[in-house]
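Input: one structure, supplied below.
Excluded from the complex is one protein chain; the other protein chains are retained at their positions.
Each chain carries a letter (A and B) given by its place in the written order, and its residues are counted from 1.
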């Protein structure tokens, strides 16, 4: 104890206390914050509607009703199709937290792909809807990147930004970033129109169109896409460029100016 | 000197100089200027940042014109950027892609050009604020202030016409906005729009027209203004901060040859090198991801470059007022921001004349004010900057909303209210801070600097030892001038005839009172006060 009291006046003591406090509160948050609890039922082996129904009654029925007919807390799922389930559950948006903000955010997915497939099969059995796309549909083979770019700028860029960095909608809603989103989920989102996003069904945006769009996104907004000019600055356009120009551009030059104008060290002082 | 013999012996450099002097009279010019004195202070170099970035912009701009095609002919792209191959685009856009991907070093020059433009405008803004807050705009420099202001405004429009040239989707959206704003002008709006665009929007003319404005008309005027600005700086000699040996009648610093020449010349290379490295490290305006302009396409985050951001904010925050009367439409929702844009900028441009009218001071001023010693001016300046920044936030309200998880509607309301409330609050707070700092200066002069050393007196009392200031510091802290408020003279003359007091006179007295009246400045310490305290017992 004596040692501790002697050291608590050390200049770094405050920093240490701060770090400890941060660790503690972080730990507390981790304990109490809502996390993925629903552990996968590993015994599930076959893709049966029955299994899906079980999962549904545990994870979804409280909001969407026992038969998927919808309640005041969640819309009807009849006819949304397997693609909608695969998107909503696969991106972690569903099941949603009970108290939501303006929009249900993307979060960590708590189901295995097998379970999602079971859920999707069950929902698909309630009414016909778009099926989960196959890799052939959303894969990059045979896609026209340039056409995809044009389609993206016509249909998607207005909300998701030129290269899919996302953007604002009304009253706190937003179009999320498309960076790192599974091509399958992008395809499903176009098909089904999750939350406030309008849908782009095959009748107005053909399968080939969707493939092109995904290929374009893969070219300009993925880990392998290039930014020839250097640092991308978030890809947000003039706002981030202006900030960067002020802080690093002008800021750096002013620092240089301070050096140029500063007095040289005098001999006396040394 | 005049004998043939000495001439033959003179070194080559001297002979060339003699030759030039005989034709240009350079010696009398050099006599006055070669050892001209420039004071050293980092904030005096802000203008140099602007000058040098302007030169860099001209150099790189000339290079870009060698490759750019200012044409709106539609072509199919077959260059090396894959995600746009086969797309229809204007030649302007295609040639910008070629500069970026097929001309070696073209991308670097493009990025230097654009980064330098961003820094040029930012530098002018900060330089203008430096001049404003130190009162360097006072007589005899009012005209140079206006030159500088014009450079800033012309710089904004040169920048705007420049980033519109590639005809990409983002800048095209900006041009569309400009056209919509022009349409809102009462009576002549549609005519101006038709004449500017050669018909309906977008037409096939605006790139070529903006091009000649961007590379010839505006830079030509700006170059003239820059030269005038510099000549006046030389002619007036630079201002300086108050300090020992620095008076209103002298200028203290380093001579042009050699120190200032080496520093200023070196600084050009520093600025150029810095911006070149920046352009090698960070992308600016990647038009290839924006795509070619089409009037039916758009992207979110549609913002102009930062210097137009405050106008964008005004437009975004304005409610949608529209009046329909007698078959005509008055588009106030667009036209009011357009007018406010001009008035708001004009306000800062005319400030020097307002201040000199209020003070009635017709003398020359070469010693700079510390901002704290002119609380009303400083308050006004901070209020202006506050409104400017709030509008900048408004111009990026969607980016602010997504990055701080706010509602775009709340951000817009914040901006709407903030535009009016913010400057008022900023003015009051700034003035108070200035007065507080004035008081502290006075304390320091009268009681000395707090040394942090605690002393116990024999009778047990603890005191902090105050170190008296040096003569230099004392002079510096008391060198500023303080005006007295103007009063309206006697309203009745000696013959008892009542004189009419003009409204402007009353206004001036009122303004003067708020500038220099009670509570608007802290009287500086007088010799009597100082004597009284120092002749007392100890200092605490």
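We take it that a residue touches a chain if its C-beta (ideal position, glycine included) is under 8 Å from a C-beta of that chain, and two chains touch if they have at least 3 such contacts.
One rule holds for everything that comes next: contacts and distances are computed from a predicted model.
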"ABC transporter permease", "(Fe-S)-binding protein", "Response regulator" or "Cytochrome bc1 complex Rieske iron-sulfur subunit" - which is the UniProt name of the missing chain: "Cytochrome bc1 complex Rieske iron-sulfur subunit"
Missing chain: touched chains present in the view: A, B
From B:30, B:58 or B:196, residue that would touch the chain that is not displayed: B:196
Selected residue (touches chain absent from view) among B:13, B:319 or B:458: B:319
Absent-chain contact - pick from B:43, B:179 or B:430: B:179
Touch residues of chain A, complete complex, unshown partner: 151, 154-155, 158-159, 167, 169-170, 173, 175, 193, 195-201, 203-206, 209, 224-232, 259-260, 262-268, 270
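By definition in this document, only the chains that are shown with their structure count from here on.
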Separation of mean Cα positions, chain B and chain A [Å, integer]: 41
Contacting residues of chain B [partner chain A, same complex]: 40-42, 44-46, 48-49, 82-87, 100-101, 107, 111, 115, 118-119, 122-123, 126, 169-170, 263, 266-267, 270-271, 274-275, 278-286, 289-291, 294, 296-306, 309, 396-399, 401-402, 405-410
Touching residues on chain A, where the partner in the complex is chain B: 102, 144-150, 153-154, 157-163, 165-172, 174-175, 216, 219-220, 227-233, 235-246, 248-250, 252-254, 256-258, 260-263
